[in-house]
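Before any comments, here is the structure.
One chain of protein is taken out of this complex; the other chains stay put.
Lettered A, B and C in written order, each chain numbered from 1.
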Amino acid sequence: MLSAILAHAPALQTVVPLIAAPLCVLFGRRHLAWAITLAASLISALFAAYLLAQTLDGSVISYELGGWAPPLGIEYRIDAVNAFVLFIVASVGALVALYARESIEQEIDPALHVYFYTAFLLCLTGLLGVTITGDAFNVFVFLEISSLSTYTLVALGAGRDQRALTAAYNYLIMGTIGATFFVIGIGFLYMLTGTLNMADLAERIAALGDNRTLRIAFVFIFVGIGLKLAMFPLHLWLPNAYSYAPSVVSVFLAATATKVAVYVMLRFLFTVFGFDYGFQAATLQTIVVPLAVIAMFASSIVAIFQSDLKRMLAYSSVAQIGYILLGISLLNKPGLTAGIIHLFNHAVIKGALFMAVGAFVYRIGSSRIEDLRGIGKQMPWMAAAFVAAGLGLIGVPLTAGFISKWYLIQATLDEGAWWLALLIVGSSLLAVIYVWRVVEAMYLAAPVQDAPVKKAPWSMIVPTWIMVLASLYFGINTELTGKAASTAADLLIQATQIEKAPETVPGAPAAGE
Amino acid sequence: MPDIFPPALIFIAAAIVLPVLPKGNLRALFLLAVPLVAAHEIWQLSEGVTHTYELLGYSLTLMRVDQLSIVFGLIFSFAAFLALLYAWHVKDTVQQVTTLLYAGSAIGAVFAGDFVTLFIFWEGTAVASVFLIWARGTEGAYYTGMRYLIIQIASGVILVAGMALHYHETGSLAFGALTLGSLGTWAILIAFGIKAAFPLLHTWLPDAYPAATPTGTVVLSIFTTKLAIYSLARSFAGTEILIYIGTVMVFWPLIYAAAENDLRRVLAYALNNQLGFMVIAVGIGTPLALNGVAAHAVAHILYKSLLFMAMGAVLYRTGTAKASGLGGLYRSMPITALLCIVGGLAMSTPLFAGFVSKSLILSSVAKAYEPLIWAALLFGSAGIFYVAGVRLPYLAFFGEDKFAGAPERPKEAPWNMLLAMGLTAASCFALGLMPATFMSFLPYDVAYDAYTPDHILTQLQVLSFTAIAFFALWRFGLIKRPAPGILVDSDWLNRRLALAIVKLGAYISRNMWGLMSRTATRRLDAFLASIYRAHGPQGPLARSWPAGSMVLWIAVLLGFTLILSFSQSL
Amino acid sequence: MNAKTDTSLPAIARLLGRLDGRMLFWLLVLAGVLLALSDFAYHRHEIFDFEAVPLFYAGFAAASVLVLVLAGGIFRALFKRGENFYAPFSTDSEPPLKAQERDHA
């Protein structure tokens, strides 16, 4: 029985939340809807964990949807890369579902709760689908499922701030243009090869070699996905969307949506297009590296001057995406590993930070830094969680953020780009400043008023601290993240068969004898 | 011997458990038990690598045990015990936790077998210790703590940079002997030098130590600097430049100590001077000298703690430790006064630990035929006895009775402080009485007898004439009780000059930025507005640029990438 | 007022009170003279030539103190500033710790 279910894990992974979504509306009871959401996301997370365990050794699972064999049928193809991303998305989804119940009480009209859960489940479905599928057009469809539900989720923030509506609208315009660019790119690829299966595409593209249509296809996909992952300067939708969305949506989006987009970028860059000729590499190195560096600095500086905590974190996200892109565009294994690890670590860290902010909003109804003065004494758990996760954001040793930066700096040094290493350290210092501003307000400033603020509810504290502890745990024990990321990096690099000089993996000689 | 739990982790585990315990005697007892358990563990260690772990693919050494690390581990544990006894009455959880973390980090660093582990604990000492300053709770303490933290963290950052460079060069992360020469090793030396309070890198020490709480300063005085000395002894033994650095350290702080008003700052400068002794001995680098380093670190931790404890007790009972506000206190705090005098004597009088260790260092310098350095050390010996052994107790406890007219005389120090001071004094005495046992702990097996008639006679001459000179000069009015006021040290450079430069820079950049951003905004606005005006018929379009500009950026990036694709030949 | 005889003070305080006068000084001088004289009675095994000079250690110590006192005086004259010099960035300018603060700390 169990093995029969597990055999269909790839499909169930997305189908469970997809079926659960309409159930929420059908039952129409918000508490029931919450229970359904929690159950569905937990089941998805379990499947994701199972899939990750299956693929951690580098093996690949191919699942034929509806029994139609690829390349004609749609194939779900799971390897270490997307199993890892699936795991991130699904586990964050489960935690967010747990967290949502109390959080939306304050921020969303109770009559709309059912729709919130529905949209949330659809968004989860979309993100999981994008990650798991091996079919290029299917990526687009799932991308749109997640995008459309995201616009709805962002707009639900209108209960607290009407600007959520315009934020959602702008996001819709941008997101649609991005997705359409993506679909144009897919169209060109199809014209060129006559197939949509990614593995098949990769083979045929390799056989065809470089040509103009391929380049144009690449450009459209690159820009389209760049928009989705908030690559600087295409990030303009992100600050508003994150800051006006309901807190729980900010948590979910910050931790998952951009990460999935990064995954799609990785998949197309490495698996589909490959690197054995110069154009993609040149694009990355002439466009993405400078943009990533600018993002690291410009967004961090903007973050320093923000008065709203959510907005500050949103800009910080743009900067952090800069790190991920920088790692990827170094095109060596440590860089790719760093990018993938940071994908995970940043999801955990930013999720925890937004969760803490959500709790502040829940209790004091504001996320402005000046309203958070003295909150460190009034909401000790959440403030401590914020600080602990903030340390990770900076990259203090023994937090997950340090591991990412360590790999990233290794990767830059391997390329001989020591100036990039310096820039990474420099931009981390900016993170110190903006995190410190908050810490100062929370702990060192006199409280705004003496009116006692209650501790956050446990249903918010628990998921937040799970995230925080995860960020600390993965800062000390890099077994899982390191292995998954390096297996993933291996797979991606093998896919493009770039033969680089002797592999430089950190960690050789034993020390201290 | 893998069944031994790493002592550093004992402290850290205890720090995690501690907040759960109810405040009061149970917790205080628990606190006292922790360093004793750790000391017991260290006692049982046998030499060799006992614990390794994996981090980021490196195999690292958590525990590398040899006689040098055992000596430092033991004295750190024991001093932590004394300091915690001294702080028995403190109810502040933050200070208790950070004291444990601080001691644990210092001990962890001592046993670290590689630079990564060292770095982790190195920063641990920095972060944990600053709370002892912040615990004072005043605004000044906050800023002082920030300055302290910045420089301590900087030391760690320089260490990690040096470590990375060194690793790139040699492929080794081992925390062992280094040869100066490459940039990496210099960076490591500077990182150590910051914590060891090398001249010009020293200002954090007299800045921070007088700012901490009465008990906090005792804890601070134990670990950070001695950890640096340990690291220097481990990595840079026999490095000649250290001899000269150490000589400057012997002289320079003494002058400040002789002129300073705040008695805890006097002790901080005196501490810096004693570090100079150890740095010189590290520079000499012979087995005898290194034995001297280890012995002097032990003796120095004990008697300097004792002196800081005495001044802490004064601060605790009177609210100040400034000479200008003290005097005649022996009437109210006679036992403290007596123990403070013992602390002064313990620095160099025969029968005390300081005599043995100082003789070791002096002999090692003499054996290396460095007459000038030797004379400098002799000057340092006399000077330190003058500032910390005579002048300090006299200013605090004797002379004019400043509390004669006060409504309430200060009380004698609490029992736990007296007990801690008494135990510290007793251990100084015990080590001085049993030089053979003391020597048997030292890292190298070198025969040495401190109690020769030569040593005893000359040392007593130095001490007695130092004291005579003090009293004579006091009579003549050449030495006076200092008036209120502070002395500017080289920290003026960073606290005033640098601040002024930063302010000026900020002023200029603010204005420049304003100007630039105004110009840029105007240009950009004009540019975008012209685009919009040309293409869009409706109103002032600059204001609607959010959505428009987003799409525009897409077009720009798309265009740019397309151009790139066409510019590259197929 | 006289601590030597003030019976309200503990015994140790009275003992210390005796030190706080001329007696200690003259005791020290006596000890010093005896120690100095030992230079002529006992032959040291010196390592450096200058050690052999009679009264070298005694003179060196006294001279050291004199040098330190003079240097300290000069430094104090040159570098002394008001306690508020760095205010509010240092604890020097702050009032004495109050009793309850001390108890907390």
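Throughout what follows, contacts are C-beta pairs under 8 Å (C-beta built on N, C-alpha and C of every residue); 3 or more make two chains touch, one makes a residue touch a chain.
Going forward, contacts and distances are computed from a predicted model.
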item	value
Record-based protein name (UniProt) of the chain missing from this complex, from "Molybdopterin converting factor subunit 1", "Dihydroxyacetone kinase subunit L", "Amino acid/amide ABC transporter membrane protein 2 (HAAT family)" or "NADH-ubiquinone oxidoreductase chain 4L"	"NADH-ubiquinone oxidoreductase chain 4L"
Chains in view touching the one left out	A, B
Hidden partner chain, touching residue among A:S91, A:T152, A:T256 or A:N345	A:T152
Residue of A:I173, A:I304, A:L398 or A:V453 in touch with the missing chain, whole complex considered	A:I173
Hidden partner chain, touching residue among A:S59, A:Q162, A:N211 or A:N477	A:Q162
Where the unshown chain meets subunit B, residue by residue	532, 535-536, 538-541, 543-544, 546-548, 551-552, 555
Residues of subunit A in contact with the chain not shown	137, 140-141, 144, 148, 151-152, 155, 158, 162-163, 165-166, 168-169, 172-173, 176-177, 179-180, 183-184, 187, 190-191, 196, 307, 368
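The rule is short, and it goes like this: only the chains that are shown with their structure count from here on.
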item	value
Contact graph of the chains (line, ring, star, complete, other)	line
Inter-chain centre distance, subunit B versus subunit C - centres from mean C-alpha coordinates, in Å	25
Subunit A and subunit B, separation of their C-alpha mean positions in angstrom	42
Touching residues on subunit B, where the partner in the complex is subunit C	89-92, 95, 135-141, 143-144, 207, 210-211, 213-216, 254-256, 258-259, 262, 315-316, 318-320, 325, 330-332, 334-335, 337-338, 366-367, 369, 371, 374-375, 378-379, 382-383, 386-387, 397-399, 401, 404, 453-454, 457-458, 460-473, 475, 478-479, 482, 484-489, 495
Subunit A-touching residues of subunit B, taken from the complex the two chains share	49, 52, 55-61, 64, 112-117, 119-120, 123, 142, 168, 171-175, 546-547, 549-551, 553-554, 556-558, 560-562, 564-566, 568, 570
Touching residues on subunit A, where the partner in the complex is subunit B	170, 173-174, 177-178, 181, 210-212, 215-216, 218-220, 222-223, 226-227, 233-234, 236-237, 278-279, 282-283, 286-287, 397-398, 403, 406-407, 413, 444, 478, 482, 505-513
